[in-house]
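For this view, one protein chain was removed and the others were kept in their places.
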Amino acid sequence: MTPSFSLAVTGSGGAGVMTAGQLLLDAAALAGRYGLMARSFGPQIRGGEAAALLRLADRPVESPDDRYDLLVALDWGNIERFADELPLAADALVVADPGHGAVPAVIAAQTGRLIEVPLTALAREIPGGRPNMVALGLTACLAGLPAAAVETRVRRALARHGTDSVTAAIACLDAGRQAAAAHRRARLPVSGDESTADPTTALDRWVLNGNEATGFGALAAGVRFCAAYPITPATEILEWLAGRLPSVGGRLVQAEDELASINMCIGAAYGGVPALTATSGPGLSLMIESLGLAVAAEIPLVVANVMRGGPSTGIPTKSEQTDLNIAVYGLHGEAPHVVVAPTGIADCAPTAAWAVTLAEALQTPVILLSDQALGQTRTIADPPATALPAARRTAFVPGPTDPPTAYRRYAHTPDGVSPMSCPGMPGGQYTADGLTHTTSGVPSTRAEDHVGQLDKRRRKLEHHDYGARWGEVHGDGALAIITWGSATHPAREACDRAAADGLSVRLIALRLLSPLPVAQLEAALAGVRACMIVEHSHTGQFYRHLRAWAELPRPTLAWHRPGPLPLRPGEILEALHHLQAQQEVAA
Amino acid sequence: MTPSFSLAVTGSGGAGVMTAGQLLLDAAALAGRYGLMARSFGPQIRGGEAAALLRLADRPVESPDDRYDLLVALDWGNIERFADELPLAADALVVADPGHGAVPAVIAAQTGRLIEVPLTALAREIPGGRPNMVALGLTACLAGLPAAAVETRVRRALARHGTDSVTAAIACLDAGRQAAAAHRRARLPVSGDESTADPTTALDRWVLNGNEATGFGALAAGVRFCAAYPITPATEILEWLAGRLPSVGGRLVQAEDELASINMCIGAAYGGVPALTATSGPGLSLMIESLGLAVAAEIPLVVANVMRGGPSTGIPTKSEQTDLNIAVYGLHGEAPHVVVAPTGIADCAPTAAWAVTLAEALQTPVILLSDQALGQTRTIADPPATALPAARRTAFVPGPTDPPTAYRRYAHTPDGVSPMSCPGMPGGQYTADGLTHTTSGVPSTRAEDHVGQLDKRRRKLEHHDYGARWGEVHGDGALAIITWGSATHPAREACDRAAADGLSVRLIALRLLSPLPVAQLEAALAGVRACMIVEHSHTGQFYRHLRAWAELPRPTLAWHRPGPLPLRPGEILEALHHLQAQQEVAA
Amino acid sequence: MNATVVLRPKDYKSATKPVWCPGCGDFGVLNALTKALAGLALAPERVAVVSGIGCSSRLPAYTSVYGFHGVHGRALPVATGLAVARPDLTVIATGGDGDGFSIGGNHFLHACRRNARLTYLVMDNAVYGMTKGQASPTSAADWAGSKLTPDGPGIAPFRPLEIALSAGAGFIARGFSGDPNGLARLLAEAIEYPGFAFLQVLSPCITYRPEQLEYKALVSAGFEPLADRNAAFRRLLTDDGFTTGLLYRAPVSAGGSAPAPADLTDETATLAELAGEFTAARLRGAADHES
Amino acid sequence: MNATVVLRPKDYKSATKPVWCPGCGDFGVLNALTKALAGLALAPERVAVVSGIGCSSRLPAYTSVYGFHGVHGRALPVATGLAVARPDLTVIATGGDGDGFSIGGNHFLHACRRNARLTYLVMDNAVYGMTKGQASPTSAADWAGSKLTPDGPGIAPFRPLEIALSAGAGFIARGFSGDPNGLARLLAEAIEYPGFAFLQVLSPCITYRPEQLEYKALVSAGFEPLADRNAAFRRLLTDDGFTTGLLYRAPVSAGGSAPAPADLTDETATLAELAGEFTAARLRGAADHES
Partner (left out) sequence: MSPEVHAGASVALFLAHAVTLEEEAAERYDELADTMAVHHNDVEALFRRMAGYSRLHRDEALGRAQAEGDVLPTLRPWEFAWPSPESPESAALADTHYLMDAHQALSLALTAERQAQAFYQQVADTSHDARVRELAGEFAEEEAEHARLLEEWLTRHPPSAAAALDDLDPPVAVD
C-alpha cells in the first residue's frame, strides 16, 4: 500500500484554484514525488466553481484515494456541487478563509479539524499578491513539499510575467507557509523524506495527462495524419497533435464533423499515411458507418475514443466506461475490428502506439478506449521503460513478371493479411470497396466471395499474435478481479490493500478488449475460485462482454457503478470482502 | 411437414420473369393455396438476370425449401450467378427453351429430367404474345394450379392494357399449358386437390411482403409521421407509407439523409405524433447518435431496420441477421432501449404494431429488426387473427392546483414511465434534454441525478409486462432450437421434419431481443438438455447475446452461417441430427 | 394559460439561470426572443424552441416555452419534424455557428430548400465557445486563436446569408445581440413568415473572441427588405458581414411550397380499407385497386 | 509503369464491365474521364478516383487508376484526406447528385471552402438511380415520378453552381455527358486547377428519367470563363441550368489557401525532443519550452 496524501483546493472559478493545483503537482514532481491531479468544475465555461484534486505519494500512483486528507477552500462558492466528489477523512484538515463566511455544513459535518487562515487578507498585504499563491504556499507546506521545489516552479512559471509578479508570488508562498507553520499542530503526517528523492531520475519523469500521452504514443508509432472535430474530453489529443504533427511532416485537418473526420482518415490511410482521429461517444456514434467501411475495405486507422458520462450528451466532463458496447459491437453487419484500452494514464502512450501498430499490421480500424479520468488527469509517472512500438504495414511488392492487372488486393493469405498497395505504386491499382467483393476488389454477391472475405477478415484478427500486451496479471490469489481501463488502478490498489489485510487477490486487467483474448484470459484465471468484474458502468457492459465469450469462474460477481464519481479503491475492497465472505459461507 | 412444390423461373431481366412469378403466386392465392415468392437479381439496375423463386403449398409456408422441383428458364443469361441459389432436387424438372442454347452444365449436372419447350417460338406464333406468359401457363399447369385462377389473375392484371393484350396473354397461357400437357409424363406430383380450397376464406387471405406488412402494422398502431431516406431493402416500407399516410392525416418527409430522418421523427414524436423511420444497416449506423438522444430525452419512436448482407455496403439485395449487435449494443453510454423482431413475413404487421405500442408506452426508441428475406419476400398468409395493438402514451395531465412550473417531465415513478406532455398542453412546458438532467429536465452533473435517471430508464424497460408476444414456443422436446427473425420458419420446418423422423425438438423463437426476456426464455427451456442457436450470421451474434444474459443448457451448439444464401430447413435439420448424435455419445 | 393575461417578456423566461459567461452576446438574444414572443402575444405552450449543442444551444432551458435540447448539429431536422407534424405550433430552431454551419451544414442547406414553417436563429460568434474556442466556419482564415489551428483555419469563411439565398430560403435577415429591440422585431417578422425564416445574429463570445466587443461599432442597419432574389444577391455582393436588417423576404408563393399541414384527424381511408389492399380478393377485383 | 509509353484513353479503363443501363449518361462521363487522363498523360498509378454510393459512384472500378468506392455521401472527405496526406497525387472525387448534394451536402459546402487540391465531378441525373428512382435534390419540385413523393418533392431544387460559388469554390463548371470531348477538356482543366475544382455533369438516367434524353437539345455551351466572383454570381442569375462550360476560375491566390503540402520526410523535431516536453526537468527549465 502506497502511503500518500490527498488534498483538494477549491474555490470559485477565476480564483486560481487550477493554477495552484497544477503548480503544486509540478513542484511535487520537482521534489521527486509521484502524484496525480484531477479537475472538477461546474457547467460554466469560465468562472463558476472549481476544484483541483490531488494525491501525492513516494511511489507511482494513479488511483484517487478514498478520502481527502486536506481541503483548502479559497471560498465556498457552490461547494455543495463538489460535496460527493470530496469525501473527507475523519481526521481531515480543512483550511478556510474566514473572510468567505462560515464553513458549510456539508464540510463541517465530516471533520472537526478546521483552521481559519485569512488567505485573501494575507494576499492583500502583499503588493500584487494573490490568495491562490498564499494557498499554494500553505498547502505545499502542509503536504510536506520542500519550499525550494515550489519556489523553483513558481519562478519558472511566472518568469514571463516579469520580476514584480515573481516577487509578489514568492512573498505569497512565504505568507502561506508561515500560516501553515502557525498551525504547526495541524500539520499533517507526510510520508517520505524530503531529501531522499534522486533528483536526476525525478527530473526525467513525465508530467502529463493521458490525452497528451495518447497523442505522443500515436505520433511515436508513426501517425502522420489526423482529421478531427473537437469534443470534450478528447480535444487535448488533437490540440497536442496539431502543435506537433507539422514538426514531423504530418498534418492535422479540422473537419466539418465526425463523418468527415473519419473519412478523411480513411483517405489518408488508403494513401499509405498512418492516421488517427480522436473523439468521444457522440462523435464515435457518427463514425460507426465509416468504421464498417474501413473494416470491409481493410483500411488501417485508429480512433481514440475518450469516454465520458453517457448516454447521449450525458456528462461531458466526467468519466465512465460505457462506450465499450458501441466500440466492440456497434458496427452493422459482421465487422471484426480491434478494441484496446490503456490500463492507466502513463499506459496511454504505449497503448496508443500499440493501437497504431495493430491497425497497420492488421489493416483494420482500431478503437482505443480511453476515458475522461485517464485523459484529463495529470500525473507524474516514470517514462516508458521500453521504446514504443512502431507501425509497419505489409506492403504490396509487384512481382517482376506480374501483368499490371494481377494484383489481388484482398487475396486470401494464411494469416488473412493481404499485401496492401497505395497510390503511387505502379501495378498496385485496385478499387477499395465496401461492397462485398472478390479478392481483386470487384463487387460480388456470390456466397464464396462473401464468406471468403468474412473468413479472411476474421482470421487476421484471430490469428494475430498479440503478445504480452493483451493484459496485465498481478498476483496469484484464488480470488480474482478482472477489470480494464481507468478501473485498473483503483482495483489494483484494492488488491494491494486486501493483501495487506491478508487476502490475496489476483488482478487481471485487459488491454485487448476485442477480439477478447479468451485463451490468455482463461489461462490467467487458472486456479481462480471466485471472480469479480470491476468496471465504471451502470449495467456491467464489460461483464456481459466477458460472459459472451469466455468461461468465467463460478461464482463471478459483477461489480460496477456509473459515473460521475470516480471509482475508489475502498469501495472495490469492500466488494472484495463481500465476495470473500460469500465464498466462506459457501465453503 | 408441409407437402409443397418449389419452382424457379429465370431469365434475363426484361424477359418478364418477375411478372410471371408474381402472377403465379397471385393465381395460387386465388386458387386457395399458400406460398411465397422471393426474387433474385444481378447487380444491374435493369436488364441483367433475374429469378423468381416460388414455393407453393396447401398450408401456410414461409420458409424456402431445400431444393427446387421445377426450373423454367426463359433463357440462360448468367445462370451461373444463381447456381448456388438454385439447388435442384435430384428429380427436378428443367424446362428450357431450345432457342437459347444448350442447358448449362451447372444445371444439367443436377438432374436428368430436362425437357425442351420453345417458349419464344410459341409466343411468336401469337400476335402480341410473350414468352413469359407462355412460361406462366406452362409453369402453372406443372404446378397443378387451376387454369381458371391463372386466367382470372392475368385478365385482371392486364385489364388496363386493353383487350388485345389480354387476348394475347390468354392465348399464351393456353399455349404454355398445352406444352406442359404435351409433357404430361413430366408433370410433377402436386399436393392438394384443386377444388378443395374454400374460396371465401382464400379471398380474405393476404398477399403481401414483409415491408408492406411492416408499414401497415405501424400505421394501424398509430404511426402518423415518417421521415426517411431511401435504402434497399427498406424502401418499400416508405413507399407504402408515402401512399397511405396522407389518407389517415399523416405525413411523410423525404429527408436529406438518415441523420435528418431520425431527428425529424424525434421532433414529430416530441410533438405527440407517433413516428417511424425505416432503413437498413448503413442508415441505422448514421442514426445511432440520435437514438441515444431519444433514449436520454425519452422520446418514443420506431426504427424499422431491414437487414441486408454486411458489413458496410455489403450485399444490399441479400438477407442476413447481422445488425443484431448494433441494434442491441450500438449506442454509446448506457442507453437501454427495445429491440424486437418479427418471426416471419406475416408476423411483420403485428410485430410492427407492437413495436409502436412499446415505443409509446415506454417512451423510448424501439428498433424493429426485419430483414431482406422477410421484407422482400411476398407471401400468401392468413390475416392476423386478432386486431393489431394500438399505441397509447402516458400523457401529462396538469393538476388543478399545480403551479405552472410544477411539471417534472422526468419524475421518478414506480414503473419508470413519467407522464409526458407535448407542445400545446398548458403547464406541460419543459426542455427535453440529452444531457444528464434532473427530474425537471434541467442539466445536472450530480451523481444522484445521473444514477436516478439511469435507474429509471432501465426500470421502465425491465418492469414492463411484455405479455405473450415476447416469443413463440413450439413443442416440448428435450432438444431445443432458439432462434429469431427470418431464421424462425426454416428452423420450425427443420423441427417439423425432425418430428417426422421421430426426434422431438422444441422451438423457441424470440420476438423480444432486448431487453432479453431471460425469465421467459429460461422457463421455456425448462427440461431442455441440449440446445442449438440458429441464426443467419457469420459469427453467431445472437448466440453471444444469449450467452451474455441467460444461462443456456450445456451443451449449446451455435449454428450459424452468413448470407447471401437463405437459410434452408435441411441444413438446420442436419445440424440437429449432429447435435443429437453428440448427445447420444455423451449419454 | 389564460389568453387574456398579458404576458411580459420575463414571463417567457424560466427559473433556470444561464451558465453563460457574463457579457456573452447570447443574453441579448434571449432577451430579444422573449420580447418577440411577448410582442406577438404567443401562448408559451404553443411555442417550441429547439436547439443542438453549444453555449448558444443552451437557450431553450432558459425559456418558459417548450424546449428541446438535442444533439450537436441536428436542431433543424428536429424542428422540421415538429413543425411538419404539428403545424399549429410556433417552432423556432436555434444554436451556434458551429452547430448550424459546421456539423449541421447539410440540414441548413436542405431546410432552406424545404421551406417548412419555422424560424432558424443562429447565434454567430465565429467560434466554438463550448469546446474552448476552436475556429468555426465563420472564423476568419487568419484567426489563430485556437491550438487546433495554430496558424488559423486558413480557409474561406462561410457566408451564411449567401448560402441561405443560394439554397432557396425565402426570409433572410441579420441581427445583432447588442440591439435586443431591433432583434426582437426581426424575430417577430421571422416568426410570422409563413415558411422557413433564417436569421443570423452576431452574438459576441467575450471569452474566446473578446475582440468581438467591437461589433457594436461595426454593425449598421443597412439592409432594406428586398422581395427579388436577384436583387438580394446583388445586395450581398457588397455586404461586409456587419450590415443588419431584413435582407430578403420572398413573396410567400415564391418561397417554395411549404408542406401542407397534416390534418391528423381527417382519416379518409380506414384501416380496414388499407388492409383490403392486401387481400387475395383484390387480385381479381375492381380495377381501381390495381397498383 | 514506364513513363515513355503513351497511354490511350482505353488504357485508363479496367476489365470490369459497367453494370450501368445501356444508354446511361455515365458511360459518357467514364469516356470523358479516360480521355482527360490520357490527354494529361497522367500515370495511372498516380491518379485516384474516389466515390460514394450510387450508379454513378460505381465509376472507379471501371478505371485502371487507383479507386476508392466508399459509403454513401462521403467521397469528398475521403478524397480530401487523401489529397492532403498525399499532395503528390491527382485526386478526383465523383458520384451522383444524391450522394453529393443530399447526404453529402455538408462535405460539398466545406470542400468548396477548404480548397484542397482535388476535382469533384458530380454526375447529375436529378434522381436516385440506384435505389429505384426517388427524387434527388436537383429534381424539379413537381417531378412526380417516385412513389416516395407521389406528388413531387414539392421543394425548390438544389442549385449546385450557386451553392459552390457561395461556399467559396474557385473553379466551377458544368458539362454534359453527351459531349465527352468537351467534357474531357473541362475535366483536364479542373484537374490542373491548383485547388478545389467542381464540375457538375448533366448525365441522363434513361431508366428513371427517360425524358432526360432531351438534354441533348437543351444544353448549350454558353459559359465564358470568368475570374471575378461577383461577375460569376451575376452570370448565374440568368442561368437556365443547361448552360455548359467553365463558369468561374478564381485566380489561384484568391481561391482560399489550399493546405500546404505535408512533407512527410522532413522531421524537424525528433521524437526525443517531443518526449522532452513531458519531463519534470522542463518544469524548472529553459523558458522556450513553456507552453
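Note that the chains take the letters A, B, C and D in the order they are written out, and that residue 1 is the start of every chain.
The rule is simple: a residue touches a chain if its C-beta (ideal position, glycine included) is under 8 Å from a C-beta of that chain, and two chains touch if they have at least 3 such contacts.
Quick caveat, the model's predicted, so the values are computed rather than measured.
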- Task: Based on the whole complex, identify which of A:S12, A:S63, A:N325 or A:T556 touches the chain you can't see.
- Result: A:S12
- Item | Residue of C:I53, C:A173, C:L246 or C:L283 touching the missing chain in the full complex | C:I53
- Task: State which residues belonging to subunit A touch the missing partner chain.
- Result: 12-19, 39, 41, 43-50, 75, 77-78, 124, 127-130, 132, 231-233, 235, 313, 316-317
- Message: Give me the subunit C residues in contact with the hidden chain, please.
- Response: 6, 8-10, 17-23, 25, 27-28, 31, 35-36, 38-39, 53-54, 130-133, 178-182, 184-185, 188, 204, 206-208, 213, 216
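Just so it is clear, only the chains that are shown with their structure count from here on.
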- Larger contact count among B-D and B-C belongs to B-C
- Query: At what distance in angstrom does the C-alpha mean of subunit D lie from that of subunit A?
  - Reply: 40
- Query: subunit A: which residues touch two or more other chains?
  - Reply: 42-43, 256-257, 282, 289, 292-293, 297, 312-313, 433-435, 443
- Flagged in subunit D as touching 2+ other chains are 71, 73, 102-103, 105-106, 109-110, 114, 137, 259
- Note on the structure: subunit D contacts subunit A in the complex at 1, 14-16, 43-48, 50, 58, 60-61, 63-71, 73-74, 76-86, 88-89, 106-107, 109-110, 114, 259, 262-269, 271, 274-275, 278-281, 283-285, 287, 290
- Query: Which positions of subunit B touch subunit A when the two form their complex?
  - Reply: 43, 81, 84, 281-282, 284-286, 288-289, 292-293, 295-297, 309-315, 317-318, 320, 322-323, 325-326, 328-336, 433-436, 443, 445-447, 450-451, 454, 458, 537-539, 541, 544-545, 547-549, 561-565
- Can you list the residues on subunit B that touch subunit C in the complex? 26, 29-30, 152-153, 156-157, 159-160, 202-208, 212-213, 216, 219-220, 224-225, 227, 244, 246-251, 253, 255-257, 259-273, 275, 289-290, 292-293, 297, 380, 383, 404-405, 422-435, 441-443
